[in-house]
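Just one protein chain is left out here, and the rest sit where they should.
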Amino acid sequence: MTEPGPTIVPGTGEVVSSGLEGMLGVPRQQVVRRLLRRPAGLAGAALTTLFVLTGVLGPALVPHDPAAVVGPSLSSPSLAYPMGTDALGRDLFSAVVVGARTSLVVAGLVGVLVLTIGMVVGTLSSWWGGWADDALMRLTELFQVLPRFFLAVVVGAIFGSTLPLLVLVLGLTSWPLLARVVRAEVLILKQREFVDAARVAGASGPRLVVREILPNALPAVSAFLGLVLAQVLLIEASLGFIGLGDPDIVSWGYLASQAQRFLRVAWWMSVFPGLAIGLTVLGLNLLSDAISDVLGSSR
Amino acid sequence: MRAADGRAPALSIRNLSVRYDTVHGPVHAVDDVSLDVWPGETVGLVGESGCGKTATALAALGLLPRPAGRVTAGRVLVGGRDLLTLGRRELQKVRGAEVAMIFQDPMSALHPAQSILAQVTEAVRVHAVDLSASAARERAVALLDLVGVPDARTRARSYPHEWSGGMRQRAMIAMAVAHRPRVLIADEPTTALDVTVQAQVLELLRRLQDEHELAIVLISHDLGVIAEMADRVAVMYAGRVVESATASALFACPRHPYTAGLLASLPRLDREGGAPRGHSRLTSESGRPAVRLPLPPRCALGQDREGCMADVPRLRPTGGAGHQAACHHAEELGAGPGHRLVEADLRR
Partner (left out) sequence: MTLRYLGWRLLQVVPTAAAILLIGFLLIHAAPGDPVLALAGQSGDAEYYAFVRDKFGLDEPLPVQLATYVGQVAQADLGTSYLQGRPVAEIIAERIPATLLLSVTALILSSVGGVALGAFAATRPHGLRDVTATGATLAVYAAPVFWLGQLAILVLAAGLGWFPVQGMTSPRSDATGMAAALDVAHHLALPALVLASQEIAAVFRLTRVGLLGELASDHVRTARAKGLAEWRVLVGHALRRPLIPVVTVIGGRAGHLLSGAIVTEIVFGWPGLGRLLLSSLQSRDTPVVLGIFLVVALFVVVANVGTDLAYRWLDPRVHYR
């Protein structure tokens, strides 16, 4: 992960700022409008929407069952098979479209896990402060240095590679960035007037956090969530590529691994699944960048 | 004093115009400005922030922020050459050697992660490439000594954040005078310093000037500093010079309503209540670029704006002794009693 990122003082693991503070009070519709006015924001939103729509509707739209042998093996892209066929004569276009659902499911479930853990750890850490903060941040650091890809490989090797297990491993290891962002945001928001006002009005701590602070931290969090999910998709694809995808499910990484053996004879087997991953990740990155941009420039 | 001995000016800015491209469209930051500085002389360049003082100075050395700012017309003559026509390499040979510059905030003007010694040594070596590293360091220490840094040899190894503001500005001055330039452009050199340190730095500049026949362009919004240092003064408003005169003539008898307003806005100890009289005080324009009108928003003389907008007054001689002002009513203003100030009032 690179810019935009939270400003982290190395070693101390301190997030000084998420780089996004000050976007509070900007009406959400206005954020969306400004987002779509930027070329990067528009492209990111379009690619992400395309990804989500394909993931949701894809299996209902494809011309063939991706597991069915429908044509000659290794035929190059044509009208009948827009992305060609694989070694067994299965339609690659159908497989790529159906593969979007796998990526969407992984991204969605990992996103939920990461958001939940990140929010809980980040909020508790900043709300409690003191030694609890220290301890939680140490824990966050530990998870941050843990090489996710390799852990997922070991878990896959020992327990077998299934989708739920993959989601669990990636979800349980990808939250540190979000925890830091949430922590930094809450620390800033805690000092805002409207929080004071709510406190004066008699709101309790937990209520304050859930009703007032977290909704306001959400835009900043969503920008970083996009970056995290983009990385998660790349890791998932890499795992699929080295043969640790769920063998019962079509995924883009699995398709790319099938291409490796036929690289010289069937370029399409490599090009299209990779393009699908690249465009999806690009979309998420662009969207996240644009969100940070919009929030950052509206201070 | 000026031209009396027939010498050429050390720096001569002729009809300089600078344009900035901003998000709100192009802005004429400097508009047809001319300025001469003779050896050993200090010329004060006065005006509010955004009036084009700094842009004039940066343009002279080709240091305008790129790509937003550029020179659209004019010449900057030093030693018979027009700096604006020089190639990049020749201009680099002039910078720091013939014309040097110091800036407002010595903290940000110094590299934060390099020792002072390294930075002064670098300034020495730029134009003395065959000097050995150790000789250059010796020279750097000597320069720091010269500008009054106590215990320079040991302290020079520290970083800018470990020095005080006054010491940092001395280090900047040491770099600037490393090659005995003809001209020193000092852009608000004391604004970031407190008053006692300010006096010391000004004193240092005066000493260096006496020793080297240095021509100084002193940019400041602080009339006190100008009164103390400048032999001649040019007042800028909205990118133009609106009045230019010897310091004594200008402070004693301003001939442009804007200058009069500036002077009147100074707090005066001998006046009741200490506050300036309201009608001649200038509306503050800090925080945004000055309005690019040929005239102040409100004329201290109460003249009708339409008349001046229709026939924009140009800088013209008035009152003799090289006094120039861009006002149709300069003579009335010069004759009036209301704005007379005693120069001593301005000294702190």
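Just so it is clear, A and B label the chains in written order, and each chain counts residues from 1 on its own.
In this section, a residue touches a chain if its C-beta (ideal position, glycine included) is under 8 Å from a C-beta of that chain, and two chains touch if they have at least 3 such contacts.
Worth saying up front: this structure is predicted, and the values here are computed from it rather than measured.
Colleague: If I consider the whole complex, including the chain that's not displayed, which of A:L151, A:L168, A:V210 or A:I249 touches that chain?
Modeller: Considering the complete complex, A:L151 is the one touching the chain left out.
Colleague: Could you tell me which of B:L83, B:A109, B:L204 or B:A230 touches the chain that is not displayed?
Modeller: B:A109
Colleague: For a quick check of understanding: of A:L104, A:L178, A:V228 or A:A259, which residue touches the chain that isn't displayed?
Modeller: Of all options in A:L104, A:L178, A:V228 or A:A259, contact with the hidden chain holds for A:A259.
Colleague: Going by the touch rule given at the top, which residues of subunit A touch the chain that is not shown?
Modeller: Residues in contact with the chain left out: 2-3, 10-12, 138, 141-142, 145-151, 153-159, 230, 234-235, 237-238, 241-244, 253, 256-257, 259-260, 263-264, 267, 270-271, 273-275, 277-279, 281-282, 285-286.
Colleague: For subunit B, which residues lie in contact with the unshown chain of the complex?
Modeller: With respect to the unshown chain, the touching residues of subunit B are 61, 63, 65, 88-89, 92-97, 100-101, 103, 105, 108-114, 122-123, 126-127, 159, 161, 172, 175.
The rule is short, and it goes like this: only the chains that are shown with their structure count from here on.
Colleague: Provide the C-alpha centroid distance between subunit A and subunit B, rounded to the nearest whole angstrom.
Modeller: It comes to 55 Å between the two C-alpha centres.
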